[in-house]
Every structure is written in C-alpha cells, then in structure tokens.
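Here you go, one structure.
Our next item is chain A:
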Amino acid sequence: MTEPVLSIRNLTVEIPTRRGLFKPVQGVSYDIRPGEIRGVVGESGAGKSMTGNAVIGLLDPPARVSEGEIWLNGRRIDQLDAEQKRRIRGGEIAMIFQDPLTSLNPLFTVGEQLVETIQLHLGLSSSEAQSRAIALLDRVRIPNPEERFHQYPHQFSGGMRQRVVIALALCSEPSVIVADEPTTALDVSIQAQVLDLIKELARERQVGVILVTHDMGVIADTTDEVTVMYEGRVVEQGTTSQILGAPTHEYTKSLIAAVPRPQVKLHRFPQVSYGGRETAFKIEDLARNWDRSTASKSGTLVEVKGLTKRFLAKGAILPSQRSYFTAVDDVSFDIKDGEVFGLVGESGSGKSTVARMLATLYPVDGGTVTFDGEEVTGMDAKQLSAYRKQIQMIFQDPFSSLNPRMSVGDIVAEPLVHHKLLSRAEIGPRVRELLDRVGLASDAYRKYPHEFSGGQRQRISIARALATQPRFLICDEPTSALDVSIQAQILNILKDLQEHLGLTMLFISHDLPVVRQMCDRVGVMRQGKLVEVQETSALFEAPKSDYTRELLDLMPRLEQLSEEQIAELRT
Partner candidate 1 sequence: MLSFIVKRVGQSVLVLLVTGLVAFSMFTFVGDPIDNMLGQERTMEDVERLRAQLGLDKPFVVQYFRFLEQAAQGNFGISYRQGRPVAEILMERAPATLELAAVSGVLAIVMGIGLGVFTAIRRNGVAANLIMSISLIGVSLPTFLIGILLIYLFSVELGWLPSFGRGETVHIGGWSTGFLTESGLKALILPAITLGLYQMTLIMRLVRSEMLEVLRQDYIRFARARGLGDRVVNFRHALKNTMVPVITVIGLQLGSIIAFAIITETVFQWPGVGLLFINAIQFVDIPVMAAYLMLISVMFVAINLLVDILYAMIDPRLRAAS
Partner candidate 2 sequence: MFRLSTAIALVLALPASAEEFNFAVTTDPQTMDPHAVNSAPVLGFLNNVYEGLVRRGKDMAIEPSLATSWSPIGDGEGWRFVLRQGVTFQDGSAFDADDVIFSYERASSEQADTSSWFAPVSDVIKVDDFTVDIMTSAPNPIFPDSIANWMMMDSGWAAANNAERPDKEQGNYATLNANGTGPFQIAARQPDLSTVLEPHAGWWDEVEHNLTRVEMTPIQNSATALAALLSGDVDFINPVPIQDAARLQGNPDVQVIQGIEARVIMLGFDQQSGAAESGQGASDMFLDARAREAVAKAVNVPAILQTIMRGNAEVASQLVSPAMRGYSDAQAAPYAYDPEAARALAAEAGLTGQTISLKCPNDRYLNDEAVCQAVTAMLAQAGMDVSLDAMPVSNYWPELRADNFDMYLLGWSPGTFDAEHPIRFLGSTPNEEKRLGSWNFGAYSNDRIDTLLPMIQSEIDDSVRQGMLDEVAKIMQDEVAYVPLYVQPLVWGARANIDVTQRPDNFFILRWVTVN
C-alpha cells in the first residue's frame, strides 16, 4: 500500500459563538492515497465541508483548527503561516466548489483565469501558460478550446463551467483535490460525465481526491473509500464496498436504507431512525374530518391539451423585433382522480413551467387546462378563486416558499383568511390543529420560519397546502433541497395524503428513483416537449424513447446492495 499524500489526524474545528464554543468537526482522521477517491458523506451540518476547508486552510474566521494535525506529503501543514498555506493552496492541494455558476469570476475570460493560476504556480511564460491552459480545457473535454479560451464564464453551460473549474484545479499539478459537492448543482446526465472525468483524472494523474457529498448514489459510483460523518464526528469509514455492503453503524445503515431504489417499488420509504429525528404525522386524525365528497364525474380530474408557454428572450419596442424562447411546447396529458402523476426531466425541460401554468401562476400562451370538466384557461375572477381553493402547491425550496416576516400561524392561516372559509374565531384552533397533524410542536404557531429546519418548513408548507382541503396538489421538486433522511419523511407524508385523503397529485422531480416510488404514471419531458407518458413500472422496465433510456442508464445505483438487504428493506 502506497504512502498517503494527505493524512488528517484527529482534526477538530471550533467556532466561538455568543452561545459558547461550537465544534462542527471533532476528532476526524483519515488518509488519502495517490489516485484514490475518498468520499466523505453525511447530511448537511455534519461537518464534511468544514473538514475540506480546514485541509485547504480556507476556514472563514472565527472558525479555527483547535486540535489535530494535517500532513501533506510527509510535512505538517496545519501550523504553517498564511503565506505558506497560500502557496500550498491551489498548488499541492486544489479545490472544486459546489456551484460552478458562482465559482468563476464573471468579469474575466476563462483563459485569463487559467493563465493567471498557471503562471502563479508553474511560473511559465504567458504563451506557454496559454498553450497549457488550452491543453487543459481540451483535457476536460471542452470542445474547440482555442475559441472557448477567450470566452467569459456566462457563455458556458453549467456542466461546461464545472469542467473549467476542474481544469483550474488541475493547473498546478496538485497531489490532492478537495471536491465539495462538485455535482450537486448539475443535472443527472452532466453529473455522470463530470464524475467520470474526476475518476479518470484521479487515476491518470495519481491525484488523491476528497469527494464531499450527501448523495449515496455518487458515493457508490465514484469512490474507493468512504468516510461517514454525523454531527461533526466520523461514525464509520472503510472501503466503499464494505460500507455500502455491510454497514456496521446504525446511522450508516439508516442512511443507506433511506436512499430510494429504482429497481423495486416499496410501499413506504425506509426512514432514518437514527437519533430519533422522526416526528409523527397524524394522518388518521387528518383524514377523519376531511371532506372527500367531491369526486370528478369523468374520473379524470385534470386534462391538459396542447399546453404552450413562450418567454420573451429579447425585448424590443417593435413586436417584430422581439424573439421568444418556447419553454413548454404543445404538451398534452391528463391526470385521473386520486392518482399521482409524475413529470420528470432535466432542468430547463419545462416541467416546472407546466406546474406553474396549472397553478395559474403563469398565463397560458396556448392550449387548454381543464379541471373537473371546467376549462381553467379563460375563467373569470370568481371561478378562478373557486378553482384556486381546490388546488394547492408545495414548492422546491422550503426556505424561500415561506415568508420570513410572517409567523407560521399567519402563514398557514392565510388561505383560510383569504377564502373566508372559517370565522375569525375558528381559524386559530384550525391552524393549530393542522400544525399538530403535520407533526409540529404546538408552540410552532407563534414562531417564525427561520426557527425551523428544512424538513419542518416543508411540513409547514404542507400544512398551508392542506388548509383549504384541496383536491389537487402540485408538488414541484418537494424534496430535492432536503437530506435523504428528511426526504424520506416528506415523501411518506405525501404518500399518506394521497392514500388516506385520496388527493390527486402532480409530482415534479428530476430524481428517477423518487419518481418510481411516488408515481402511478410518469411523463418524461425534454426541452419543453413531452417525450413519453407511461405507467411507472412500464417506463422503468421498458422505456419507449431513447432519451428515457439514456436517463435511466445514467441513474446512479447502489449495485453493492445485496438482494437480501433489499428484501429486508421491503418489510
């Protein structure tokens, strides 16, 4: 076994806050060998990124390394002064950030940023540096690099930018790369390519890679070794196969269990039971006083015909001068009463736009939406308000979907107040009840959103959505911003709603495994067009279109999982 390029010994990071000393990382130790990829996995706040920052010496003050040692190629670096640390940074250790959109300086060409880094570390002449930079761009598979060299970041797509970032990381022939959630912001297809690239480069250049991620799928596909972190501590580490194959620690088990499986459809999502995070969702009580009287005549609740949406791409005074971009192009499907209809597709495929048109948030440019036999497009104000009473929406980002300046009570009450469904006196108790049902403590009523975790906020949104006892619920990527464990809880809640209350749902997601678990039927969208619509199982077993097949292939899997594990999950 070769010597580790980087070894972290008993690393502890502390942040002095007004409420005492907070330790985001405690006694973490691990090694990275040349050409090896170590995945560091855990939920947000587990301290995985903090470790990476500590290694590269980029902790934002007042955070500091309080204990432990960091050794790089046999030399201790945690105690070096700022200047020496700087030289190592981007030299022997390079870094890749999560969001390619923000990690490049918008005012400099890609070339300038590459050349400056290369010259800094390798001291080449500008012409040499330039040719080297172009070579790098070519290496990270950016088509016609000579031309791209002179372009600005905003002229690159997300995936391309992340490749540029990688190229930047490679400028100085580093021996270690810290990649912090390098693919989280990317679409599945891009994600796969970028991960492959990283793998390949690690092997080829014998670079040790620390791959920080929350995605078990990524771990499974990419890493050799895994470190599982929980609340600042390492709970378990070892080779990827053994961690995924035979996890010993409870947390690891639950974490793995929580990952949605594309292969099989399970009744419920296995929830992370570790640390007693689960909070009860009292669906029965909710179901008791839910009025289910209204069922649609036809059996089809929502009918979408030739739906089209165009956005202004280039404005001008003369209509003739304006140019448009078609986000949704002649999309047609229908949703039966009480079914969960899924829409999958990559970002920009127009799935969210469809959702927002159904929710009357966007005006429709073409086609019709029919709800329970009534044509929504072209309703007058009164009918619209009646329609809105029956539909509700759950948004992707639990942080922006709740007004930070309104108390949770007011937020949940707002629909009731607006639609005058209850008298002032009744509203209060009703809201409290709702909050209690979705599993929030009674004091939630007075609190403000920022006092809740992401999962809890999603519960608040659900409470708000249920306030009007809607018939149709639109879920726009409801869990993509959450950790796996929380994701499981929320998805289960949605399942319950659908089963016990007979809610009809439109479920938007880019995450195929989740879709497989949630939906009865699925539509696949690409560039504003609906590629195919099928029963979920049929779609996953025998996709009709190549695009769907492609998507399915790219889907990260946990092959290492043995059949019996799945069996045991099934129960």
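Here is the rule we use: contacts are C-beta pairs under 8 Å (C-beta built on N, C-alpha and C of every residue); 3 or more make two chains touch, one makes a residue touch a chain; residues count from 1.
How were these picked? Simply put, all candidates are chains of the complex that A comes from, given by their letters.
Note that the structure is a prediction, hence the values are computed from the model and not measured.
Enquirer: Since the rest of 1 or 2 are in the complex but keep clear of chain A, which one touches it?
Expert: My answer, from the options 1 or 2, is 1.
Enquirer: For chain A, which residues count as touching candidate 1 in their complex?
Expert: Residue list for chain A touching candidate 1: 56, 58, 86-91, 94-95, 97, 99, 102-108, 116-117, 120-121, 152, 154-155, 165, 168, 171-172.
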